[in-house]
Structures are given as structure tokens and as C-alpha cells.
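Since the structure comes first, as C-alpha cells, the remarks are kept for the end.
Here the complex is missing one protein chain, while the rest keep their positions.
Our next item is chain A:
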Amino acid sequence: SRMDKPEVLTTSVHCGQGAVRAIRYNVDGNYCITCGSDKTMKLWNPLRGIHIKTYTGTGNEVLDCASSSDNAQLVAGGLDRCLNILDVESGKMLRRWRAHAAKVNAVAFNEESNVAFSASMDCTIQAFDARSRSEKPVQIFNEATDSVLSLEVHGTEMVASSADSHFRVYNVRNGTMTEDFMGDSVSCARFTPDAACVLVSTLRSPLRLIDKNDGKLLMSYKGHVSSDIQLESVPLHSMEFVASGSEDGAVYVYGVLDGAIAARLDHGGTKSVHSLACHPKKNHLLSTDGVSLFLWTPRGSFE
């Protein structure tokens, strides 16, 4: 069925971008973007495995990118310590903020795509008004005491994970911030589609599903290997499965409720699978082992 776990390798394409740092779906899930260490971003049609366009213009390696909700813009950040906004159609650089003192680890747009966020190794997250011409950030989030590693915006909430062993959930509407201690560097924190829980990847620890409201552990998922690499994890669209990258060259798909390994998606190598993205409407899973992009779909989804 369509909402089953992804287990069939539908596409695998060599990206040719040096090392692929991150892979992201666009808003509707029809396209995906890979961020390369050769200072490029590539736009793909993942289902067909077709390369559509290459974006250049960032000053250095691209570590993360995100597409705006109208698919007109891309926000990208990386070792150039800048937050860049590119035009999808023309590939032109529209904005650039040189605000951070260290590399930008993660970037995000809010739902309306009028605020661009960048999370950096300089322990800050900065929010910029994407529509004004101001060079100054709207707000600097300086709560983290170590590198901020991941960032996600969901409605009026943001979740940011940091190497200071915490993940933080900011709520703009309520004016609250919660700080959850995880015991080790939190490499990735993502909201579930309903934004009720947070899926947290912690270094040298199992994957954890944390209740957003009270910070209690709902389930922990063991199986993947995590020793010293920043691995990403994603909850799948149907909320029946979660997936995590692993350092043994595979993606582990767990059942949300039972915590058992539902599938081990072998990428046919020993390179760690560090970046994942989930389709916003289907149980399709994109992953990268740093060289190629892989699309995993449920069995029988194309019959």
C-alpha cells in the first residue's frame, strides 16, 4: 500500500558534486535538492532520477538548503558563513547575509517564507527578514552554548538541536522556549508532521521520540550505528515509521509504536548515510551516502 514503509530502491543517481552534504525535498515533494561540497546545489527529479538544474554562487561548500513554500526561492548556507537566497528559475543570487562568525550548519524558511533562518557553529541562530533589504537579523537566538546543528520551523514553532547536548523548541506565538537535555550532542531534531513530538538523533545514543509538551520519552529506537558523525533522522509522512541514517551504510526504518526495525535499507557500501528527507505527502524517503542520492518507496507504489 502507499502508506507502507519505504523499502524499494526506486532511484539511485550519482550526484557528481564531490561530497553530498545534505538532501532535501522541496515543499510539494516533486523535486529534491542536493547540497554539494563543490559549492553547488543540484535540483533533481528524484522519481526519474533526472538532473534539472545546477545552482552556484555560494562562496563555499553548501551544508544545508531549503526551498520556499512557493518554490520560487532556495535558501542555502554552508562553509561560506553566509545565508544565501537564490532564485529557483534563474539561478541568480538574490540575497546574501554575512552575519555568522562560523559556518552555517542548517537553514530554514518559515511557512510564509518571509523569514529565513540560519543555524551556525557560532552558537547562534539568526532570523532574517527575507523581504526587506536590511542586513541586520530580526533576531539572534543566542541560547545555545555550542554549535547549532539542525533547525526546523513548523508553523510558529522552531526546533533547533545543538552540540551542547540540548535541543530547544521555540514557540513564537506563546513566547516560550524549552530546553531538553539529551546527554550528548544532538545532531538532528525534527518535528513529526503533526508537530506533537520531536524526533531526536543524539550522538552515541538511540534515536528518541520526545513528547513536545512535557519532554517525556515516548519511544527509543536502537539499531543504527552512531559514533561520531552527524546523522539525520526523519519521521515518515504516515507517522507509522521513523527513519534514521547510520554509519554502516544503511538507513534504518523503525516502527513508531513498537520500536522494532521495520526495514534496513542497505545502500551497498560502507559509507555512512547521513542525510535523509521524507516526502511531505507520501512515504517516500530520500537518502544520501555522500556520493549518490537514493529514493526509497513503499512496495507496489508504482503499480
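Points worth noting:
We adopt the following convention: contacts are C-beta pairs under 8 Å (C-beta built on N, C-alpha and C of every residue); 3 or more make two chains touch, one makes a residue touch a chain; residues count from 1.
In this section, contacts and distances are computed from a predicted model.
Missing from the rendering is one chain, named in UniProt as "G-patch domain-containing protein" (options: "Cytochrome b-c1 complex subunit 2, mitochondrial", "short-chain 2-methylacyl-CoA dehydrogenase", "Electron transfer flavoprotein subunit beta" or "G-patch domain-containing protein"). Among A:C32, A:L63, A:A250 or A:L265, only A:L63 touches the chain that is left out of the view. Here the missing chain is touched by one residue of A:T11, A:N84, A:T192 or A:S272, and it is A:S272.
Of the candidate positions A:D4, A:D164 or A:D248, contact with the unshown chain belongs to A:D164. Residues of chain A in touch with the missing chain: 18-19, 21, 28, 37, 45, 48, 50-53, 63, 69-71, 89-91, 103, 105, 110-112, 114-115, 121, 127, 129, 138-143, 145-147, 149, 156, 163-166, 170-185, 187, 203, 205, 208, 210, 214-217, 220, 228-230, 271-272, 274, 290.
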